[in-house]
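Working notes for the structure below.
Only a single protein chain was left out; the remaining protein chains are all shown in position.
Note that the chains take the letters A, B and C in the order they are written out, and that residue 1 is the start of every chain.
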Amino acid sequence: MAAAAATHLSVRAAPALRLRGKGTCRLLSCYASSSPPPPSSGEGFSGKVGFLGLGIMGAPMASNLIKAGCDVTVWNRTKSKCDPLLSLGAKYESSPANVALSCDVTFAMLADPESAVEVACGANGAAQGMAPGKGYVDVSTVDTATSKLIGKHITSTGASFLEAPVSGSKKPAEDGLLIFLTAGDDSLYNRVAPLLDVMGKSRFFLGDVGNGAAMKLVVNMVMGSMMVSFSEGVLLSEKVGLDPNTLVEVISQGAISAPMFSLKGPSMVKAAYPTAFPLKHQQKDLRLALALAESVSQSIPTVAAANELYKVAKSLGLADQDFSAVIEALKAKEQNPQP
Amino acid sequence: MAAAAATHLSVRAAPALRLRGKGTCRLLSCYASSSPPPPSSGEGFSGKVGFLGLGIMGAPMASNLIKAGCDVTVWNRTKSKCDPLLSLGAKYESSPANVALSCDVTFAMLADPESAVEVACGANGAAQGMAPGKGYVDVSTVDTATSKLIGKHITSTGASFLEAPVSGSKKPAEDGLLIFLTAGDDSLYNRVAPLLDVMGKSRFFLGDVGNGAAMKLVVNMVMGSMMVSFSEGVLLSEKVGLDPNTLVEVISQGAISAPMFSLKGPSMVKAAYPTAFPLKHQQKDLRLALALAESVSQSIPTVAAANELYKVAKSLGLADQDFSAVIEALKAKEQNPQP
Amino acid sequence: MAAAAATHLSVRAAPALRLRGKGTCRLLSCYASSSPPPPSSGEGFSGKVGFLGLGIMGAPMASNLIKAGCDVTVWNRTKSKCDPLLSLGAKYESSPANVALSCDVTFAMLADPESAVEVACGANGAAQGMAPGKGYVDVSTVDTATSKLIGKHITSTGASFLEAPVSGSKKPAEDGLLIFLTAGDDSLYNRVAPLLDVMGKSRFFLGDVGNGAAMKLVVNMVMGSMMVSFSEGVLLSEKVGLDPNTLVEVISQGAISAPMFSLKGPSMVKAAYPTAFPLKHQQKDLRLALALAESVSQSIPTVAAANELYKVAKSLGLADQDFSAVIEALKAKEQNPQP
Partner (left out) sequence: MAAAAATHLSVRAAPALRLRGKGTCRLLSCYASSSPPPPSSGEGFSGKVGFLGLGIMGAPMASNLIKAGCDVTVWNRTKSKCDPLLSLGAKYESSPANVALSCDVTFAMLADPESAVEVACGANGAAQGMAPGKGYVDVSTVDTATSKLIGKHITSTGASFLEAPVSGSKKPAEDGLLIFLTAGDDSLYNRVAPLLDVMGKSRFFLGDVGNGAAMKLVVNMVMGSMMVSFSEGVLLSEKVGLDPNTLVEVISQGAISAPMFSLKGPSMVKAAYPTAFPLKHQQKDLRLALALAESVSQSIPTVAAANELYKVAKSLGLADQDFSAVIEALKAKEQNPQP
């Protein structure tokens, strides 16, 4: 059962939840949010849900909550982005503080650490509407220090705080298949579990605030480095006269098959990099991971080598393309140096 | 249809075959090998099959052919290894030459290039039993030069040659789920396709002899480099206080999920490396891949960095353990320098 | 002539000064500091010199100024370290503010950025004794941001500021053979040039504050990376049966001969690392250089690879030994991993 599963303090997932049939259960649990839940259940979320930040990720996440029957109040810096959600039945408040004031738990999905801090702690920020009994769940991807800062502001009001960065980009957000890497207040974790299950396919509770950010960083680090290994394989296969599309297919059938390779491989072969995760963000994550590794004196040589290539790609003008464009950094261009 | 699919000269897989229900089809096709096939089918293999080399890979592969109803004749340097197959119904011949003489197509699965050459081209080697109309399929993993050498010996007898190294280790061999990376004679490829489909889940025809070896090398190169990236993540997560088992689970649910990580991650966390693919072989493949890349001036920096770690692991005495033991090379050990 | 040489705004050294016979000239110029200089000379420093920080570097630097006849006033956090200099004729003041108040120019040589900031900007810090007409020369090695912060505090009093980190360690400090990498106020540079020439063998004026720190970082970066290349050569020669001492000697005679190799090579062969420049400081400089390179998207792959080895060396417990101990990170130790 979810409530029990989440009382533990140690780092673990709640696999039982991930195995549930999703449709029925969610509808049930979130339906419960606008009418009394079955007394013996304990499952489902009862209360009003706030959602701050309706960008590429936030909009589909909030949308999924509404579709599941939750009572959702939204806010976005650019108000027009709220309209599609209002038409789905969401309510609107004119500031983060007002959203927090009118809701039981408030989610925030902002683009960067600065916005996350501003929305939580700034003038008319969420903290001003917080109080004991309320909860704030920051699902933005921020660094450990930022997460701790926000947590401190929120908890100083007596409210509870949960950091919950997500693994997954636009498509999984739309499909309700995100992965939540949470840390902070474990009873808030238990309380919002039904909501996380509406938006995601799995969730992990990792202990103290900061651990969610760290876990996400390590995952993204492995991803960035793997992408370079894969790029090296694609280019080498091509250079020696093999069809790189065949390499992509062969890889897709074996032990190193990964969704990322199958998804991005074919467009990489065509030198097309439609942005799902911007290269500059991947490079930033490698930089942060190298700093994290340095703080504990852990050697990570392939990450260090990979990072140098992302830097080359940035200087090639590819910062805003998909991170798979790092393959361009491995293509030497013929040139005529000065005599 | 297999015959049609394989007439192409370009590099591609035969996806239709992979989508077939396997059980029935195989039984049918290989049953056909010892009695006339249904006249309108054209599918299935009609003839006697030789199999040379019954080690970790060869034994289950030959076994699958026998179980599918094929007429199999075996040989192995150490004769006792033939016994389990004889009890399944295989025939025996006393030399590679005699196997080749008595069979229509002969498969060879040897441990290293030297053995592959000896069994094909040496005294009483398979080439001495070859003749026009017969085929030799070498499924060993050898370098390009060795493959070409064997091919030259075989085709000089008028027989056909197909190199067909496999992707996959012991378990896929037992389960009939190998991937064949073939190159050489395409009509031999068409002819043995039903047999490859008994032993594997997919097959690729890649053109001239050498391309199969090259493709396998590139795949293994990406694998070796990915394993290091993953190892760096596992150790970093542990060093910063996260549970590395949770990292393995988080990775298993996202875009970089790969069977290799799920399979080996849990034992790597426990510093256990039961050998599926020996570290020394992985390092050798990285060395060969670096040489291949150099021959075409392709930069592969993460592979170069990864290779250095496999070398460290070898000097730590881990050459015969699984290649996932490369993680040990990233663990610095406290010590007291100065004499 | 020094005054003329230093009026330039561009980055250059003042080679004429480096070619001067040092003995006579210094004595003359600093003698001038405690009595009126020859009216037509323009060379030499006239005024009182303060010196804050008398550690491994500061003590011999201040000592050289005193021996050259300068009127020197010292301060050190631990007062006892002032005694040897007082016995040479130095005066003493009880705080950085008082030193600055009583002197025309004040030098500071602190161990780290925190101390440098505290001594310059803290309570009773040098800035509190600064005023128009006075100069502050920080010869500590700090990062660009720290240097700018200190400069801002100093110049807000109307005084002039020069950053002047030195290249060279204990021995060159004692021998008056340091290299000054200065930036900031160029008329202060001209004014203190005779003092720099007492303590060093050459000096560069590099423009705006921050450039001195950046230049020092780049030099140390190349040094750190070269040390790893050299270590790899030493170990490889030994492993293949050559005498590594012979390698050191052969290198000392050719195009890659460098004082560092000749000085440290013989002890490295014996696995002895008497500390001249602590490994942890070298690793820190590589980290800062990687950050600097990242800020301009410059790829520096050998530095990135080298940095990983310094991290390994740190985790081997070698942080406080000489940076040449990085060679230990390349020695794989036999071990028995768990089964």
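Quick note on the criterion: contacts are C-beta pairs under 8 Å (C-beta built on N, C-alpha and C of every residue); 3 or more make two chains touch, one makes a residue touch a chain.
Please read these numbers as outputs of a predicted model, since none were measured by experiment.
Engineer: Could you tell which one of C:S94, C:S156, C:S187 or C:S257 touches the chain left off the display?
Structural biologist: Per the contact definition at the top, the residue touching the missing chain is C:S257.
Engineer: So one chain is hidden, and I want to know which residue out of C:E114, C:E249 or C:D320 touches that hidden chain in the complete assembly.
Structural biologist: Of the listed residues, the one touching the omitted chain is C:E249.
Engineer: Among C:A100, C:V117, C:A164 or C:L181, which one is in touch with the chain left out?
Structural biologist: The missing chain is touched by C:L181.
Engineer: Since one chain isn't shown, list which residues of chain A touch it in the complete complex.
Structural biologist: Interface residues of chain A facing the absent chain: 270-273, 301, 305, 312, 315-318, 321, 325, 328-329, 332-339.
Engineer: Tell me, which residues in chain C touch the chain that this view leaves out?
Structural biologist: Given the touch definition above, chain C has residues 10-13, 167-168, 179, 181, 201-202, 204, 206, 211, 214-215, 218-219, 221-223, 225-226, 228-230, 232-233, 235-237, 239-243, 246-247, 249-251, 253-260, 263, 289, 292-293, 295-306, 308-309, 330, 332 touching the missing chain.
Engineer: List the chain B residues touching the unshown chain?
Structural biologist: 287, 290, 293-294, 297-301, 304-305, 307-309, 311-312, 314-315
Here, only the chains that are shown with their structure count from here on.
Engineer: Just by CA atoms, which chain is the most central one?
Structural biologist: Here the chain at the core of the arrangement is A.
Engineer: Hey, how far is the Cα centre of chain A from the one of chain C, in Å?
Structural biologist: Centre separation, chain A to chain C: 45 Å.
Engineer: What's the distance between the Cα centroids of chain B and chain C, rounded to whole Å?
Structural biologist: That pair's centroid distance is 59 Å.
Engineer: Could you list the positions in chain C whose residues touch two or more of the other chains?
Structural biologist: 301, 305, 312, 315, in rising order.
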